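I'd like to ask some things about the structure below.
For chain A:
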Amino acid sequence: MAWAALVAGVVAAFFAGVMLLHRSLYVSAVSLLVVLLQTAVLFLLCGSPLLGLLQVMIYAGAVMVLVVVTIMAAGDEGGRFADFSFPKPLAWLGVLAAVGETALILSHAAAPAAVQVDPALQAQLGAVLFKPYALATEAVTLLMFLAALAIAPEPETAA
Partner candidate 1 sequence: MTAAQVPLAAWLLFAAPVAAVLLGFFVFRRLKPEWTHLPILASCMVVTASAFSLAADVYTGHSFDLNLFRWAAAGNFAVDFGLRIDGPGTAVLAMVALVGSLIHLYAAGYMKGDPGFSRFFLVFHLFFLAMIGLLTANNFVQLYLFWELVGVCSYLLVGFWFQKESARKAALKAFITNRIGDFGLLLALLLIVMQFKVTHFHLIYLKLASGATFELLPLIGLCLVWAACAKSAQFPLYFWLPDAMEGPTPTSALMHAATMVTAGVFLLVRSWPMIFAVEGLPNLIAWIGGLTALIAAIIAGTKKDLKRILAYSTVSHLGLMMLALGLNQIGAALFHLIVHGFFKAALFLCAGNIAHALHQPTANVDDVGGLQKSMRLTYLAFGLAAVSLAGIFPFGGFFSKDAILDAAWHHGGPLAIIGMLVAAGSAFYIFRMLFLAFYGARPEQKGAPHAHEAEPILAVPVLFLALGAALAGLLKGPIERFVVVGMRGLPSGLPQLDVVLNLPGEPTLPHLNLLVAGVGTVMALLGAAAAWRLTMADPGFDWRWRGGAAEAMFESDFGWKTVIDKLASAVSRGAGFTGRVLDKGGLDGLVEGTSGLTRAAGAVIARSAQGRVNDYLWWMVAGTALLLGRVLR
Partner candidate 2 sequence: MINLTAVVWGTTGALFAFGLAIVVLRRQLLAMLLGLELMLAAVNVSLVHHAGIFNDAEALAVVALVIAVAAAEAVVGLALILRLRRAGSGADAALLTELQG
């Protein structure tokens, strides 16, 4: 299964390069999305399907969507890429990778792992989060709550 990891890694790196070099902000955002999906696959292949799932759900699914939508909403200032177009070849590459990886995953009965990982490891995640790292967990929760305040609107200035 290591070749699958290699593929995922290469694709991720490639799209990271695209992120760096492409001038369009929208393209960069979508490339990041692809990169995150690849890292999710990598998580899976490294023996942690839960985190892979979490990555896809939270990171790729929520955060990146938020970013991309914000970019699309805020618009590229005076940019040539206001049309939010994504280069076709890259799109094909991304789709291809996604499809391949999906096929790989579905072809296995259980989550495919490239290394032998103790199955109890995942289960311990929860225990760790709420026992030794309980404080950190609560703090991060609070942090996320406070972050939500960031989108609170500005108080109206008195006229």
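A word on the picks: all candidates are chains of the complex that A comes from, given by their letters.
One rule holds for everything that comes next: a residue touches a chain if its C-beta (ideal position, glycine included) is under 8 Å from a C-beta of that chain, and two chains touch if they have at least 3 such contacts; residues count from 1.
All figures in this text were calculated on a predicted structure; none of them were measured in a lab.
Trainee: Check each candidate in turn (1 or 2) and state which touches chain A within the complex.
Mentor: Looking at every copy, the candidate touching chain A is 2.
Trainee: Provide the residue numbers of chain A that touch candidate 2 in the complex, in ascending order.
Mentor: My answer: residues 2-3, 5-6, 8-9, 12-13, 16-17, 19-20, 25, 28-29, 32, 35-36, 39, 42-43, 45-48, 50-51, 54-55, 58-59, 62-64, 66-67, 70-71, 74, 77, 113-115, 117-118, 121-122, 124-125, 127-129, 132-133, 136-137, 140-141, 143-144, 146-148, 150-151, 154.
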